[in-house]
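The complex is shown incomplete by one protein chain, all other protein chains being positioned as in the whole.
Up next, subunit A:
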């Protein structure tokens, strides 16, 4: 296909001049460690998955939008959430501190907390009508709370039992409730509060005979079948009408920690301490028989550690546990094969940036839940050959480790481009610091405007004179900074009715514009001179995951959760020519099939045609001046191109320079001196820091 040799030669020229070599700071000293998954619950109505981690963080994933992590919240204190529950669009959690918390999903904080007065709460469950919440407490009571419009109110206790209530499940009719306890299952009449049945659960064989068996999870089906999973490794099926055991499946030597039943009650999954997820299906055991039975059908092994939380969606099994990864495993009989939906997904990293890079100062800010780290990058003066590493003249240096005040998690942080300001926010406090780089001194700025709380996202202007903080109801607070003083300038408000939090902020280099994106997929651009709304980018059906305003052309580049890229001209208030061309031709299918979102967009100041984006597995320099990759051709990445002979390389190259040399990326940024910073966190490093998994007998050991 050598149609235009002249043009091809010109491209070669452009490559050499414009792409060429990059100096890369390869950073692996960010010891980011995700926390174990403790509980999850899926809402079929909203297609949202709520997930609780061991450090108290709550995450909301939108399954209808490419599993995008829309929201991250932190509870008031570092409290382990033990159970979660959706009531319509409302989210409740309960934990071992004995409190029930409802969350404000718009302001990303707890709305209120109710003490249950029953000791630690192990489980929470709502009836199918959404009117009553039942919680299972350490003192052996099942407590009912009425769900009111604004609050929940204690209604009654069911008969108090000896021993703690570990798991609860309502019968779909709402008249019965089954409770998993130590060594037994109780069925209560929800109206009278009396216990009607007592089902005794066998203990494990051998040495564990003397140990109480814990009924970790329970499910009450509409045909009065009760399914329980326990610490002796059993999944048991009971007849809830007569209180008899129908069948026992011994699936592991260890605990079966979680159960989840599909909406149509034809399939259920059980998660074990070995990291396996076992599927059971309600089918007839032989083809010609009509009577159905719960039959063990599939075993998935996607985890190395305990599976603590499970959700059975209509088409997939979602699991998570000690190994911190969220795994979405589609059931191949429910989805079309070899499509995007049938691919397994693992969510290992948060879908937002935990790294802030001061481009001018060469500093990196790492955000941990309880502290911040500020590093200065190293230097090198040597010249090395391609593909090799340079001698490091000055190694990287940790300048500051800043512990957060109080008990709350750090929910957002920012470092100004000049490296002179540092800000972070928790749910209850906001702090701003002045840094003196040369002498490494830090001093706190007092007398901050009150409007800064709660901040969901922070951003400094390019000249470090302003700080933007996204606040409640989609608004953004603008604060002016000068030497040791901080003045409230105003609040940017979107149109009436925007309530979702802003999760992306981007200021233009000339200080004229500020773009915001919220989880309702709206992108607003404000004029900072007038502090007024400039324009609203046409709403696209997928949530923006990263965006940035080009320093010279003032075009806004937005990347969405479905991997689409748009470029919007703020001057003309329309999509740019390149963006239209991209949409017309369509992105390459290999690009669209990537399963991690783009989390950062930046530009090359030397070449205005370059857009630098990255996801977890690659970074890509999009050169707008080059032809787009064509759908019928293979999308060559840089590694593949390098292996090609020189003439083929020209034929196969395209405008998307995808580099996969660095993997498990948390940040890719371009410093002012034209060198790239990549922050890697290899998954192997994370795995090596996990506790040892349960011991399993391997052959010949």
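Note that contacts are C-beta pairs under 8 Å (C-beta built on N, C-alpha and C of every residue); 3 or more make two chains touch, one makes a residue touch a chain; residues count from 1.
Just so we're on the same page, contacts and distances are computed from a predicted model.
Per UniProt, the protein behind the absent chain is "Nucleolar protein 11"; the candidates were "Isocitrate dehydrogenase [NAD] subunit, mitochondrial", "Calcium and integrin binding family member 3", "Nucleolar protein 11" or "V-type proton ATPase subunit".
Touching the chain that is not shown, out of A:206, A:395, A:497 or A:691: A:395 (per the contact rule at the top). Seen across the whole complex, the unshown chain contacts subunit A at 15, 19-29, 333, 336, 378, 380, 384-390, 392, 395-396, 621, 638, 641-642, 649, 653, 657, 659, 661.
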